[in-house]
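And now, chain A:
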Amino acid sequence: MKKISRRNFLKAAGLAMAAVGLTACGSSSSSSTAASAGGAASAAPTSGPKMGGTLRFAYGSPIATPGYTPRASGNAAVFYLNLAYDNLFTYDVDGNRVPRLATEWVFDEAEPSITWTLREGVQFADGEPFNAEAVKANIEEYQANNRTEVANIASCEVIDDTHIKMVLAQVNSSTLESVGFFVYYMSPKAIANPSSLDAGTCGTGPFQLSEFENNAYAIYTRNDNYWEEGKPYLDSVEITVISEPTTMSTAFQAGEYDIISVGDMSPMIKQELTGAGIYIEERNTNGVGIETVGLIPNSAIDSPWADARVRRAMCYAIDMDAINAAFMMGTAQLTDQWAVPGAVTYNDELTHFTYNPERAKELLAEAGYADGFDTKINAISSLSDMMTAIGNMLTEVGIRCQINQVDAATQNQLMLEGTWEGLMPHYATVSPDLGLYMGRHLDANGAYYAPGIQHPEKEMELLEAIRGCVDETEKHELEKELQAAIYDAETGSCLFGRPLFINSASSFKYDYVIDDFSRMSFSASWDLSGCWLNL
Partner candidate 1 sequence: MPNLLKMIGKRIVQSCITILLVTLFVFFLIQLVPGNPVANYLGASATPEQIEYYTHLYGYDRPVIVQYLSWIGGLFRGTMGQSISYQSEIADILLPRLMVTLSMVVPAFIIGTVTGVLLGIVSALNRGKWLDSVISFFANIGVSMPMFWLGMMGMLVLGLRLHWLPTSGYVPMERDFGQWLSHMIMPILVMSLGVNAGFLRLTRSSMLEVIRQDYVTTARAKGVPKNAIIMKHQLRNSLIPIVTVMGSRLGTMVGSTVLIENLFVIPGLGSVMMNGISSRDFMLVANGVLVISIFVALCNLMVDILYGIIDPRTR
Partner candidate 2 sequence: MSEKEKLLKIQDLSVEYDTEISTVYAVNGLDMELGYGETLGLVGETGAGKTSTALSIIQLLPEGIGFVTSGSIQLDGVDMLNTPEETIRKMRGSTVSMIFQDPMSALNPVMTVGAQIMEVLKIHHPEQSRAQLEARVDEMMELVGIPAKRKTEYPHQFSGGMKQRIVIAVALACEPKLILADEPTTALDVTIQAQMLGLINDLQKRLNTAMILITHDLGVVAQTCEKVMVMYAGEAIEYGTAEDIFETDQRHPYTQGLFNAIPKLNEECDRLEAIEGMMADPTQKPKGCRFADRCKYATAECRAQQPMRQVGPTHYIRCRLFDPMQSAR
């Protein structure tokens, strides 16, 4: 899972999908609004779905291996994988688990194990049956590829065709999601012959890959073996990879695509598309699998940033309203902790940070930096304008920032090794399971940023407690406690610096594209099985 939910390299990768939500209209609750869809789009068509047609889809992120799923990584992959493959369960718009290839599952804390009941009558695209043996083969394939999602599975026991038990190495409340959501099942025949998956797919999804040019385009055609009756409606889907949002929006407006989806679309473009009136923005508001962008100081190396007061000073010095107004047309949803406001893990009782440069100066003086200090902001080019503005704000209070523009790969290297100097953009998946998502960053052994921050005892103890806790309510309380320990404006350790805003991935489509957004959930990826063209 680590792989999947982590943003990997380029700008778009992550967010593209992430979140369909939340963004542009600033809907404030994470799970109350129905999934997707601005007005007309969700208005039920008067007649039934029309069969056939080709959907021209411009997508922001490429995938290297659309066929062999254990090698697919990054949020972007979820979009491609959903077209051709299925997972055991998915999340609905409210964040609830919904059966897909599994109809039921039982988590046994005592053993510990998970037992799955599989859907009957499902066939892979090559006609192979989907059964417990197939699941076992896939889990083992993932393990052979060193995937962390399946690392906690000690063994798989096939009970019968439709039942399989996975024995876990240790109790971990996150394993259910890892295995149920992040493993995509390939035909055992294809696994035996992996080269067949180099430029093709063989899964149970609504479409299968028929033509593929890495980082350029992918053409999916209808899977006649698809298990949901009558679906999919489309004959084919042509996906064109366009990583530059301007180019994409330009082409979209010129009518070259029916629907587009990109991670870091500029608010200006969004406003333009929204303003045009003929395009419909799709957004997901369930808050599952979305990402925040923040600014994380390196507190592990000896520098002013090792002092929590300095980190808090930084949080006070940033005027997020101004940033929002300038860079997101005031439409971004803001947050100040590891959650979307309103989410079950969001702690509304802690002291929030406000824009207060005087307080920032006081804190700096307390920490012994009354005259300020020099530091850096490492930014990739897509964020450099915003980082420049933030740098100016920090410089105002005495944290004199120099912008160090690095490319994505260098940034990746820096966060992996924890050797960045000063501040760096921080991408955090803020799905509710803090043990899983924050753990990756907070755990001293966590891969992401972990070597660059301190690991205070209090936070570490809370993290362990959350991981071992299976009771949902109790877990949420612990999670809120952890939020306060880190994000409280008076006492917090501010290990992750300042979360700035929730990333605003967006899709826009023409009104003739109609979809029920089947499986619209994590990272805004739905499978297009319910999509049709009202032409």
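Convention: contacts are C-beta pairs under 8 Å (C-beta built on N, C-alpha and C of every residue); 3 or more make two chains touch, one makes a residue touch a chain; residues count from 1.
Candidate selection criterion: all candidates are chains of the complex that A comes from, given by their letters.
Values in this document were obtained by computation on a predicted structure and should not be read as measured data.
Looking at the complex, which candidate is in contact with chain A: 1 or 2?
1
Which residues of chain A touch candidate 1 once you look at their complex with the stated criterion?
Per the stated touch rule, the residues are 2-3, 5-10, 64-65, 68, 71, 73-74, 146, 148, 198, 213-217, 240-242, 244, 247, 250-251, 253-256, 407-410, 412-413, 415-416, 440, 447-449.
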